[in-house]
Structure formats: C-alpha cells, structure tokens
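The other protein chains are all here in position, but one chain of the complex has been omitted.
Note that the chains take the letters A, B and C in the order they are written out, and that residue 1 is the start of every chain.
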Amino acid sequence: MTNLLYTDIEDALRESVRGAMERHLDPHSTTGIYDEPKPWESKAWQSLTEELGVAGLLVPEDSGGVGAGPREAAVVLEEIGRAVAPVPYLTSSVIATQVLLQLGESEHIASLAAGETTAALVLPWAARPGHWSPAQGTDPVKPVAGAVGADLLLIPVADAGGFQLQLVKAADTTVDPLVSFDMTRPLAAVTLASGEVLATGEEAQRAVEAGLQAGAALLASEQYGLARSCLETTVDYVKNRIQFARPIGSFQAIKHRLADLYLEVTQAGAAARYAAAALADDDPDKAVAISVAQAYCSDVAVHAAEEAVQLHGGNGMTWEYPVHLYLKRAKSSQLALGTPEKHRQDLGPLVNITT
Amino acid sequence: MTNLLYTDIEDALRESVRGAMERHLDPHSTTGIYDEPKPWESKAWQSLTEELGVAGLLVPEDSGGVGAGPREAAVVLEEIGRAVAPVPYLTSSVIATQVLLQLGESEHIASLAAGETTAALVLPWAARPGHWSPAQGTDPVKPVAGAVGADLLLIPVADAGGFQLQLVKAADTTVDPLVSFDMTRPLAAVTLASGEVLATGEEAQRAVEAGLQAGAALLASEQYGLARSCLETTVDYVKNRIQFARPIGSFQAIKHRLADLYLEVTQAGAAARYAAAALADDDPDKAVAISVAQAYCSDVAVHAAEEAVQLHGGNGMTWEYPVHLYLKRAKSSQLALGTPEKHRQDLGPLVNITT
Amino acid sequence: MSDPKTMLRQRVDELLATHDPATVSTTEFLGARFDAGLAWVHFPEGHGGLGLPQEYNDLVETWMDEAGAPGPERSRNGIGLGMVAPTIMAIGTKEQQEKYLRPLYTCEEIWCQLFSEPGAGSDLAAVATKAVLSGDTWTVDGQKVWTSGAHHAKRAILVARTDIEVPKHAGLTYFLVDMEDPGIEVRPLRQITGEAEFNEVFLNGVTIPDADRVGETGEGWRVATTTLNNERVAIGSGADREAGHIGVLAEKWRKNPAIRSEAAYHELMHWWIEAEVTRLTGERLRQQLEVGQPGPEGSAMKLAFATQAQAITGLAIELDPDHGLLYDDWTMHRPDSTDFLGRDVGFRYLRAKGNSLEGGSSEILRNVVAERVLGLPAEQRLDKGIPFKDVPR
Partner (left out) sequence: MSDPKTMLRQRVDELLATHDPATVSTTEFLGARFDAGLAWVHFPEGHGGLGLPQEYNDLVETWMDEAGAPGPERSRNGIGLGMVAPTIMAIGTKEQQEKYLRPLYTCEEIWCQLFSEPGAGSDLAAVATKAVLSGDTWTVDGQKVWTSGAHHAKRAILVARTDIEVPKHAGLTYFLVDMEDPGIEVRPLRQITGEAEFNEVFLNGVTIPDADRVGETGEGWRVATTTLNNERVAIGSGADREAGHIGVLAEKWRKNPAIRSEAAYHELMHWWIEAEVTRLTGERLRQQLEVGQPGPEGSAMKLAFATQAQAITGLAIELDPDHGLLYDDWTMHRPDSTDFLGRDVGFRYLRAKGNSLEGGSSEILRNVVAERVLGLPAEQRLDKGIPFKDVPR
C-alpha cells in the first residue's frame, strides 16, 4: 500500500508553515474578521506565498511552481486547519490551480503559484465531485468560497452553446460578500459575466472535476489539522482548569471522551493521508479514498470542535476564546465539497454496495 | 393528554405478578431452556393464569375475562420483561386474544382468557401492523412466535378464493421448533393445514391488524420492563463489584453511562405507557404512539442489555449469570413486530413527514 | 367559606371589573392583581397570594388569558419570577418579602443572578467573591460572569464568600443587591453567536445592608440550592408535540422538498422520536407533580433537551448546505431576552451549544443522576473538610 507517513521534507515544511502561522496570526485578529471582513492580503498569506512559496506546491517547476504535490499541500492544509487561517489556500492554490493545471493553462498558473494572484472556481461551495452543475441563466452563483478578494474567477457555464469554462477577471464582474457562518473562509454571490473561454465540453468538465477532486481530497487534511488542534487545545485546557480542587481532566468521564476523540482524530489523520496519497499517485482507488476521507474527516472535525466548546465550559461559548472559530470552520467545512451523507451516497457504488 | 401514570390497582397487579415471577422462575432453570426446550406449562404460566387470571385482562367479563384492558396488560408485560419470563403472554393473551376479540369470537376466547388454552397468530414474527402478508402456497410459515406449545393456531391465508383467517388446532398440523436466538420465546415453522374459517376478506384483515397493533403497542412495555431490570441489576452490580479497591460504580465514566441509560429507560417507560394508553383509549394517535414506542423501546432494551453485559465484565459473558438471557430477549424483540428502522419508516407519513 | 374555585373566580371577576386590562397600564394591573392575592395563589395573603394549593395557579392563569389580561413578562424577569420570588418567600425576612415581591411581580424591578464566577463554573460552590461585614454593612469585592439581564436589572441575588477559614460550602452567604450601587460595573460578555446575551459583573466595594442578607451568614449554599431547584422544576411543564427545534426543522422539511433525502429522513425521524419521548416523559412528570409525586426525571430530561437541541440544529444545517453556510448577523447585540428559536439556523446551532452548560452542565447533571437518582458512590471530594483558603484553585 501507498506510504501513509510523512517524509522529513514534509516535517520541515510543517515546521515552517506552523511558524509562519504562529508569527502572523493571532486568534483575536482572526475573530475580528467577523466584524470587519478583510480581503486576503494578510501577513499570513504573504508569508505562505512569498516566504514559503507553498502556493506553488502542486505546480510543476517548468510552470513556475515548486513541483511538489498533493502530499505536501496536505501538510500545509493541516497547519492551516490547525490555525483556522483565513487564507485562500484550498480555494486558490488547490482547487483553482488544479483546474488550470488539468487544462495545461500557462498564462495565469505561474502567478497563482507565486501567490501574486488568487483565483476561485465559481460553484456553490457544497458542490462535490461528480455532482455539480454549471451556472445557467443569469442568477448569481452562490455561495462561492474563495471569490471574495480573488483576482480571477473560473466560471463553469452552460447555455445553448454547450458547456464552457470561462475565465473572468474579478474586476469585470460583481462579487458580493455574504454574511458567512465561517467568516475565515467567506462566501460570496458571484454575478456572471462573459470572459475568456478556457475550455469547452468534456475537457472543461474534466478540469472542473479535477479541481473538485483535489479540493475534496485535501480539505480532509485541513479538517484533520483542525480536529487535532481542538483535541490538543482541549487536553491542555482540562489539564489546567481546576474545579472541585482538581484538574477537570482528572475526571474519568472527560478522560474517556477525550480518549474516544483521540481515536477519531487519529483515524481522521490516516484517512486524510490516504486521500492525499491517492490523489498524488492518481491511484485507481482515488474516488474511494476521497469519499471515505470526506465522510469521515468532516464529522470528526465537527465533533472535535463541539467537544472543545463543551469541555472549555462557559469559556468555550465566548467570543474571546478562539474555540468558536474552530467550530464555525468545522461546521462549514462539513458542508463544503459535499456533506458526509452525500459522500456515503457516492461511496457505495464505488465499492459495489448499492441499494 | 391521556393519563400516563399507574393506578393503585395496577400497582397491586404489578406486585402480584412480580411475586409470582420471583416464586416460580429462576434464571438457572430459564437458561436450561436453551439446552432442553420446554413447552409453556410452567409454574410461572400456571401462576399467571390460574392464580392471577391475567390471561383474561383484555377480555370483557361477559366473554369470560377480567374486563380490564391494555394498560393493565402492559403492567403484566413490564414484569414479564423484567423476569425474561418464558411465557406466551404476548403471543397468546395479547395478540391472538385481540384477533379473536376483534372478530367477536366466543367459542375459544373464554378458555384463552382462563389460560386453559393458548393460541398463536401464524405470521413471521417480524411482521408489523400495516405490513404483513398472509401465508400463500404450501411452504411452512416461519419464524412464528408462540406456536410451540400452543393449542390453537390462527392462520391468515390467501389463495385464489381470497383472504381468510383460519383456526387450526395444533394437533391437526405440524409445528417444528426452530433453534431460536431467544429461546425464552421460541420460534417455530408452522405447516399449513386447513381448519375452521373464522373470517374472510376485510373483516379478517382488520382482526389480524388489530392483533399486530396490540402486540406492537404492548411489546414496548415488555421491552421497557426488561430494560429497567437491566439498569437496576447493573447499578446493583457496579455498586458491589470491587476493583482497584473501590466499587466500579464509583468510576465516573461508568456513572455517566448509567445516567444516560437511566434517561433512556425513563423515556422508554413514558413511550411504552403512552402506547398502552393510546391502545386502551383507541386514540386517533394510536398508530403514532405505537411506532414511536416500538422504534424507541426496541433500541433502549438492546442498549440496556448490551450495557449490562459490558458492565458485568467477564461475568456478563458467562452462561451462568442471567444477563445473557436479557440480551437475547432484547435483541430478538427488537426484530419482533417490526424493527426500529421499519417503524421510523412507517411513522413519517403519519405525522406528515415524507421523502 | 366557599370552595376555593368559586372564591377565586369571584376575585378574578372583581379584579377585572375594577381594573379593565384594556384601559389600565400593565404595571397597574399587575400591582392590583398582586394585591388581590392573584399573583401566586399559594403564597400567603399580603404577599401576592391567598394561601391556596399551588395547582390553583394554572386556573387563574387560564382565566386571565381568557380575559386578555396581562401576566408579568417572564422572558424579561425570568430570574425574578422563577427563582427570586420563591426563595424570598421561603427564606427571606418579612421585610424582604414586603419590600421586594410586589415590584418584582409587576416587573418594575428586574432581577439578575450573581452566582457564577470565572473560577466557579461547574464547581459553583467555589465562589471567591468576598463579602466582609462591618457594623451593619457588608462590603463586596469580586467578579461574576454569565449574568443575563445585568444591564437592565435593578436588583440581583448574590452568593459571596464570608468565611475562608471553613470548607467551601460552609463559608457562603446569600444577599440581595442593588444593581445601582456605584461599585457595580456591568460589561457585555459577547458569545459565540455574536450576541452579548450575558454580562460580566465586576463588584468593587459594593455595599449591602445586613438587612438584605437572605438566611444566616454561612447558609448561602443552602439558600442558593433552593433558588436553583426552582430553576430545575421549570422544566417539568408539558409541551406540545413538535415544540422546539424539531418543529422548526419538520416544518422546513414539509415546505421544502429540495432538502429531503432518504438518509436525512431517517435521521430526522430518529430525532423526531427522541423529541417525542422526551415530551412524553415531561408530560408524565407533570402528571406526577399534579398528584404530588414529583419524580427525579427532571435532571435527566435537561440532558435530553441539550442533546436534541444540538443534534437537531446541526442536522438542520447539514440538510440545506447552501443556506447553512450563511449566517444572519454577526453584529453584537444585547438582547433583552433569550430566544433559542427566533433567529436563523446558524444562530440556533451556536446558541444550542450553551444548553449543555448553562443551568447545570450535562457533566454535572450526569453526576447528579448517577449519585442522587441511581445511588452510585459520589466522586471523591478532594476539598472535603478543607478550609477554602487551602483548597487548590
């Protein structure tokens, strides 16, 4: 079976990303986004792109990227999840980038890889591999993730002329920010506008599908990173919070819940890693790996965040403690790129289990 | 809303039945049934019928019964569940009796009410109200509960001539005992034979339906009695079992599980009581009450028995401790008269929730 | 004397005749209702009642409703009406009863509760706010948290530590506090929902006359328990089928075929059934109370409510992802009261997280059920018999 471990290079990458997140993000200013939404030009995003160059991990060197791959991008996403970082890595550096890579696009890919521009695939954020529809008619597409602050919009559209993938500059249309449940990955309504046709027909469909597959596969790593952070933060909290003259983490009921959560988080890590590896290897088992990882990691992230809120007691309910940021990201990510229910629905036929 | 409490008369009835069960049943001899299946003529059944006369609770006085009703029968069933009593109360005194009552039958009802004879409705034990099929062709019907040792068989059959409910004497056909998961309510394969036609067409169908409704409504009380007994036995065990120099019931994780189980069992009691009351009142909400009670109490009984096994530790896994009798009865009863899944399926349309 | 029902009906008729709810102000009407002994009929005469059995209250409420007469605003003064009034009636002095019950009932004085502290959450008896007596006056210093309505409350109930040399439960005293005291500072406490439904309350040199002590010095835990028991009892009232979150979701399901699926159907029905059996359990508990046989189910039912609220709102978000990804409003408001169902699904999901914390966390309630209902051995108390000042915190 494919390697599920981390390489030394990946460990080093993790260290760098974690350091950057710790230097450039603090929960207080992240929470501030809920009152004053900001575009992406944050220090954290600058650091990821300019200092670490991780926006180009999926992009071959000859296209201006780093020539690494999904395994490495997954490590970056674990750290982004850990920090609930408000950066467009998944939407721009993974999904949109993968769409353009699939098309062999060369004009924009280098600047995406450098993080000089960001792009978003314009589909409702709950769209999933194998189950999505291009924009039709004139209604804005919503809710779209990654579009707020993006420079480029990749818009799948269908009309009488068939299916097209269009590239529209953000400046040429309207991106209306929506009040989002998770403001660290804000959503928008994108008004359709015509732009450059990147591809048509099956080629365009394959590109969109590849983007969604990469997104779903690697979102699992972000969810795993988030879940693991919730577990660690909570373990730390219950070790130090004293009630009844003892750390609340000495109460067996709490210990057992955290033991169960440890199991879940550990398994989520294996599932996410397998999905990243299957994507990297273009494994025939890729679709299975993605649905397993999405169905499992989505729920684990929500459960970990919910347990974090509960076990932080009243503090977990406050705006001041960062726990709520994790809950909102986890719950929204559970819906993103297909809910667990939908991924279970998709998985059965792949493994010859049907109703 | 209908009264969900117990009357003083019901409390007295409970005392009597519990006393009889304690005098005439012991776990060791009940377990013996698994090696040497016995017919129903047990001391426990004699006591219920001859001494206490509870086989006639549903039957009006002028038909030779006691003229009580489902509420009282439910109390008897709670105690039967509590004792995992191997008696045909549900199958004969509730289901078969209800079928005959619905038809206004008079020849056999008095001897059923007296417990001199027992009867069984010949349908697969998983059949449920609204979803059952009469025997067709020549294959034996199986698995049928209450048929082993019964004197009379009520057989719904369908042939070219339409639907009939036939009364067949056990002596006139073959009842093959099956190795049952729950030997305290053994199952059988019943060979078809022609007998007296009790009713035909819609009248017959309504009678069978009434029997199944009464069975499903009141099985919930048996399940509640069983669940409550498992909870009490387990609470008692963990108070007394010493490990690590303390009662294992002092460990918080165990306490919290038992608190959760207490909630479930308590709610099961309310649900079962409501189903019995709705049946007694012929309430328009009866079908809802039955599906709610069956969907809920079935799972609670299984959960209570499973927790009992686990929290009795190795002892719960032995043949010697009676815990296994409860698990087997609970798991089989979960399937009886419709699984929780099927009752959820049935419930939605009744409350205007459909897919 | 005539039978209570006839007498009550007479009194209600008189009240309505002399104070037409359509013309007098709510405050005036409630004052008159209090004076007529129709506020809480089981309270003594002169204190808003008539010394009748408690079950007659429902009757009076029904008649008042029929007549379109106003009752006190339970949503604004829930703590006053539900917790303070019974406590003052049971344990307060005659002076306290005379001074506080009437304006409380008319809602001229709103009450809040100063119990929880940053260091005393699930361990409520670990209160560290200090009260020192000098002459006839107590001086209070400390910090309280999770105080709802503090910003428009006129008065508060307070538990403070009056002795650190004795074990924690023994050193507490219960007070009635004037929230207009200059030593009190109320700061909004913003929550996960974006709202600030609660407050932090800082007490710096707050003074309380000894006459506003409830119960003896050092008896504060017992008094607070009386107060909190009244909180729990409130749960035992019956409710209609599909009340609460399940009803909101079921209605959405009925109106919105697009969100339906087979898998979701079974999940929805699972929670529908859970909500229904909890409702039946509550109804049975209500019936038990009516015949004077209160059961221990209340604490366990609160567990069920919290679990269901959280699961059902979570499911509601999943069933309609395009909608669940959005939120209605993150602006910080300071609402006058809590409405668990009033806003959009995202708010309901976040607010429901508090259901397993406020009013006794689910963990504490499981302990209560295990120990008091099932009789399982209590947790080892590491602070038992140890002076409060020496207990690790």
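What we mean here is this: contacts are C-beta pairs under 8 Å (C-beta built on N, C-alpha and C of every residue); 3 or more make two chains touch, one makes a residue touch a chain.
This is a predicted model, so every value here is computed, not measured.
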| item | value |
| --- | --- |
| Chains in view touching the one left out | A, B, C |
| Hidden-chain contact residue, picked from the options A:R18, A:K169 or A:R344 | A:R344 |
| Residue numbers in subunit C that touch the chain omitted from display | 262-263, 265-266, 380 |
| Residues belonging to subunit B that touch the chain removed from view | 34-35, 124-126, 142-143, 178-183, 187, 242-246, 248, 251, 253-254, 302, 306, 309-310, 313-314, 316-320, 323-324, 327-328, 331-332, 334-336, 339-341, 344-345 |
| Interface with the undisplayed chain - residues on subunit A | 1, 3-5, 235, 238-239, 246-247, 249-250, 252, 254-256, 258-260, 262-263, 266-271, 273-274, 292, 295-296, 341, 344-345, 347-348, 351-355 |
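Rule of thumb we're sticking to: only the chains that are shown with their structure count from here on.
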| item | value |
| --- | --- |
| In subunit A, residues with contacts to at least two other chains | 251, 253 |
| Junction residues of subunit C, two or more chains touched | 261, 363, 366, 379 |
